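Omission of a single protein chain aside, the complex is shown with its protein chains in their original locations.
Entry: chain A
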């Protein structure tokens, strides 16, 4: 077999792309907003909740548009569940801010506006990073966190994929 002195660098043949695929909505749409902080309760038992709104077209999520209310400790719960059950490296949460819970501060402590905004932004980053992870998407706890009204801390941890599916 003789080959020419100059290599053939022409592109390999490929199917032309379907125009619906080219110009249609992407299959990877996933956006989560953490917003609308509300202070619940009175006195020393007050806490802040945030609205967590998810919009997606990923088939793995049952609801394509969901809205729930969560507080910081719920995010901590999710982080702990994922660290225990999945093999992923879970990104960090914004700080616990224990100092802000001490009395005799000059400011509003945990309910200082700038702090709440900082925390809100950190939580939004955290949940977006996790929800996009293919391995995290398999975990029951993530779906419960994002799409069920309240978190059942006595739930049975598990994977969302059908265990019995053989290829």
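Throughout what follows, a contact is a pair of C-beta atoms (placed from the backbone, for glycine too) under 8 Å apart; a residue touches a chain by one contact, two chains touch by 3 or more; residues count from 1.
The rule is short, and it goes like this: contacts and distances are computed from a predicted model.
As stated in its UniProt record, the chain not included in the shown complex is "Vacuolar protein sorting 26 homolog B, like", which appears among "Fructose-bisphosphate aldolase", "Potassium channel subfamily K member", "Vacuolar protein sorting 26 homolog B, like" or "Winged helix DNA-binding domain superfamily". Among A:14, A:45, A:114 or A:154, only A:14 touches the chain that is left out of the view.
Listed here are the chain A residues that touch the chain not shown: 1, 3, 7-12, 14-15, 17-18, 21-22, 24, 26-28, 30, 58-60, 129, 132-134, 137, 161.
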